[in-house]
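Read the structure below first, then the notes.
For this depiction, one protein chain was excluded, whereas all remaining protein chains were kept in their positions.
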Amino acid sequence: MNSTAADTDIAVPRGQTEGSYLTDGYSVRSWLLSTDHKRIAMLYLASITFFFFIGGAAAALVRLNLIVPEGLLGSAEAYNRLFTMHGVIMVWFFLVPAVPVTLGNFMIPLMLGARDLAFPRLNLLSWYLFMAGGVVTLWALFSGGLDTGWTFYTPLSTAYAKGHVVMAVVGIFISGFSSIATGLNFIVTIHQLRAPGLTWYRLPVFIWSMYSLSVLLVLATPVLAITLVLLAFERLFHIGIFDPAIGGDPLLFQHLFWFYSHPAVYMMILPGFGVVSEIIPAFARKSLFGYKFVVWASVSIAVISFFVWGHHMYVAGTSLYSALLFSILSYLVAVPSAIKVFNWLGTLHKGYISFDAPMLYALGFVGLFTIGGLTGLWVAALAADVHLTQTYFVVAHFHYIMVGAMVSAFFGGLHYWWPKITGRMYPEMWARIAALIMFIGFNLTFFPQFILGYLGMPRRYFSYPPEFQVLNVLSSAGATILAAAYLLPLGYLVWSLLYGDKAPANPWRATGLEWKTPSPPPTVNFLVTPVVTTGPYEYPPPERTSG
Amino acid sequence: MTAGSGLPHEFQYADASHQANTAIAGMWLFLATEVLLFGGLILCWIYSRHWNPVGFDAGARQTALWIGTLNTALLITSSFLYALGVAFMRVGNARALIHCLVLTLMLALAFLVLKFGLEYRDDFARHLFPTATRFALTGAEAAGGRLFFIFYFLGTGLHGIHMLVGMGLLVWIIRRARRGEFSPQYYTPVEVVGLYWSFVDLVWLTLYPLIYLVGRG
Amino acid sequence: MSVQSPKQSLRTEVARLVRLWVLLLLVGAVEFGASFLPLGHLGRPLIMIPAIAMIGLVAFGFMNVTKGPVIVRTFAVAALFWLLILLALGSVDPLTRVNYTVPTPDQR
Partner (left out) sequence: MNLWLPAASSNAPETDRLLWALLLMSCVVLALVFTLLLRYIVKYRATSPLDRGSVSQKTWRLEVGWTAATLVVFFGLFVWGADLYVRLFQPPQQALKIYVVGKQWMWKVEHAGGQREINALHVPLGRPVQLLMTSEDVIHDFSIPAFRIKHDVLPGRYEALWFTATRPGRYQLYCTQFCGLDHAKMTGSVVVLSQPDYANWLARNGDDSTLAAQGQALYMRYGCSGCHGGNGVGGGASGSTVRAPALVGLYGSPVALAGGTTVIADDRYLHDSIVMPQSEVVAGYEPIMPSYAGQIDEEGLLKLIAYIQSLAAQANP
């Protein structure tokens, strides 16, 4: 807790205090070498959007190929490399970093009443590591790519796959350190730089979800790093720890890989919980129902998500007892998510709900996440998973969570804090249209895949038996609508940068420290450090206006 | 901890002791990530030894026990010397700190010379590198032996890299101490690098039995 | 510490460190000796117990995990807890995995 009483120390001044962080230097150098968490968040927002559209383009080609049973693109080689590119780019360069590095980077110091993150230089290094990893991975993908899928299972990835496996692995390895740096920065900041009076139970749930996410980032990514080193070693020296020819165990790779990759999927959804827990109280004008339960649900997800990775390997040949153990633990980890959904509904109860764009995205999130979470229970049941795993049912399940829930929350958060970030209001009508199109396009794309999965269509198939064609064509049609829905916000948000009307400090009359500073905030965030005296969501019922 | 008043500190901290605590907490969190990094390797050790008991332990018997044991003693002593240096610094004796750090650096150099100069060269000479066509161990011990030496070279190699980084930090701290940047009120960098150095010693304390002792039976 | 003069506090600190150093070398010797005991293949990992003791000594003695801000202890405990999760849950599979079992002659 920083004390402002005896401020006899010489606070090394930094940056001007009038005007906003956007007007504090216009040169490229002032952006690329800035250690201001807000500018780094903007650099990340540009990189994230760039990678999102590359991964999206790969997805569009994958869906294009699946319109006809024998594969429209004509070559399985191209298809295999495309879905690998879609997986690698989306997982490591969009979904895992998206909310924490853009909205998290921008909002955490503001919500804590701090002037910046604990280690600003480490924050800038994190962006450069992310871009370095991105460039290396893109170079690997565009100079031929690799056909191992984003899961890199051995011995396919180490002995039999052609393509730039080691270069892609190096790219992901470097971007892993960017995640570790960001997570470390967030955890230390949330512990050390809270405003006076801001106790743990007065923190907004977004901060709690960023804290839980950072625990995952910091403790899971190193295991991915060592796994990728072992994989690169085995591929380069043609002999390694996973090589069955010398008594190695390919299942060891899967254990190490999924020890990271299951927490990774919780890294993707936890920020969504945080954003939605901010938006729903703000637009229902009511404090969050069961605040402590939602908080401890986030923290327990951060812990239990490390116990469940074995449910990816029910049919991989692991022992019966480990499968039973992972199944019961997987059901345990589903309970906190259920608690959150009930609490969001509780918040809406007796609220004063308005339907601005962020609220539409949040309501979409609640609906789609419920479907995604419930289908997670299907694949957690051992016998059902034996039938459903490695089919399009699993593809639909994780896309409902990653695209339906997570990307909606990212867009919701982006719209909710857009006035604070850029000082401009986005066009409300266009935003609502985009939200609705995204909801429709998404469901049309991925709901048919549940049925395809039950019927047994395997994932990662370039061509498929003709009886699945109709559902695949439906899914591809939905993908085009979804692509349009993603281009719309790019358009009107950029438009709002120039022509959007000026945003007040608190357009949504929301609670939270970030709304107590002008939009866009000055470089030092707060001219006078705020003192917190109330809880996070003190929304008074609106006074009875005439209407 | 360092008294906080009257010292420059970064603008986002309330005072210098707040910044010092944050730096130490940050280093401990970084060490937590390193624990998980080497944890992945230990899981490889468990799997490889479980599936290839005879060959794995045969590989362990090929390692030079005396070099490993001597290196362990060297690293423990270097950690001790570093802590000694910090104790002297706390009472303001920067010269003693520099002496201790230089001694720590010498021991670290001795470790590397023993490890990479002597032991690795001997391992290569005896065809112990796992990809060697004429691998030293044959027959029943070949497969498990190769797996052991993959773990051995990766573990000691990764630890060696961490040693080099640690020695770089040591040189950086020695140069700053020589320039008199540290005082009993402000010596946080010395403590933070000390944490990292002791952690590198901890990693060796786990690798040493896993490589040299457990398979020795 | 406040009542002692800096000279005395230095002396007690140096004495503590020397005692710790000697203790570490002793436990190291115990570990070295234990490696020659005729433990069976499954008993060999017991040699890790003195190693864990040495790790504890270094963490508490040299790295002062208990002195300093509270979150230092939480991060250290968190690191140990997650390491145990990785090693324990990761080992359930190989230790209980049964290769394809052949019906014994009389069952056929």
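Note that the chains are named A, B and C in the order they appear, and that numbering of residues resets to 1 at the start of each chain.
In this section, contacts are C-beta pairs under 8 Å (C-beta built on N, C-alpha and C of every residue); 3 or more make two chains touch, one makes a residue touch a chain.
Computed from a prediction, not measured in an experiment: that's the story for all the values here.
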| item | value |
| --- | --- |
| Which displayed chains the unshown chain touches | A, B, C |
| Contact with the hidden chain (one of A:Leu348, A:Ala434, A:Ala479 or A:Val532) | A:Leu348 |
| Contact with the hidden chain (one of A:Leu22, A:Ala57, A:Ala76 or A:Leu125) | A:Ala76 |
| Candidate in contact with the missing chain, chosen from A:Ala381, A:Met425, A:Ile440 or A:Ile481 | A:Ala381 |
| Touching the absent chain when the full complex is considered, from A:Ala46, A:Val470, A:Ala484 or A:Leu527 | A:Val470 |
| Selected from A:Ala46, A:Ile328 or A:Val531 as touching the chain missing from the view | A:Ile328 |
| Residues belonging to subunit A that touch the chain removed from view | 71, 76-77, 80, 147-149, 151, 153, 155-156, 159-161, 244-245, 250-251, 284-286, 289-290, 293, 314-317, 320, 323-324, 327-328, 331-332, 334-335, 338-339, 341-343, 345-346, 348-355, 363, 366-367, 370-371, 374-375, 377-378, 380-387, 389-391, 451, 454-456, 458-465, 467, 469-471, 541-542, 544, 547 |
| Residues of subunit B (touch criterion as defined above) contacting the omitted chain | 54-55, 138-140, 142-143 |
| For subunit C, the residues touching the chain missing from this view | 99-105, 107-108 |
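Please note the rule applied: only the chains that are shown with their structure count from here on.
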| item | value |
| --- | --- |
| Whole-Å separation of chain centres (CA-atom averages), subunit A against subunit B | 35 |
| Approximate Å spacing (C-alpha centroids) for the pair subunit B, subunit C | 15 |
| Set of subunit B residues in contact with two or more other chains | 21, 25, 29, 32, 36, 39-40, 43, 47, 51 |
| Subunit A: positions in contact with at least two other chains | 191, 219, 223, 249, 255-256, 259 |
| Footprint of subunit A on subunit C - complex, ascending | 71, 78-79, 82, 85-86, 89-90, 92-98 |
| Residues of subunit A defined as touching subunit B within the complex | 2-4, 6-14, 109, 114-120, 180, 184, 187-188, 191-193, 218-223, 225-227, 229-230, 233, 237-241, 245-249, 252, 255-256, 259, 524 |
| In the complex, subunit C residues that touch subunit B | 6-7, 9-10, 13-14, 17-18, 20-21, 24-25, 28, 31-32, 34-41, 44-45, 47-48, 50-51, 54-55, 58-59, 61-63, 65, 68-69, 71-72, 75-76, 78-80, 82-83, 86-87, 90-91, 94-95 |
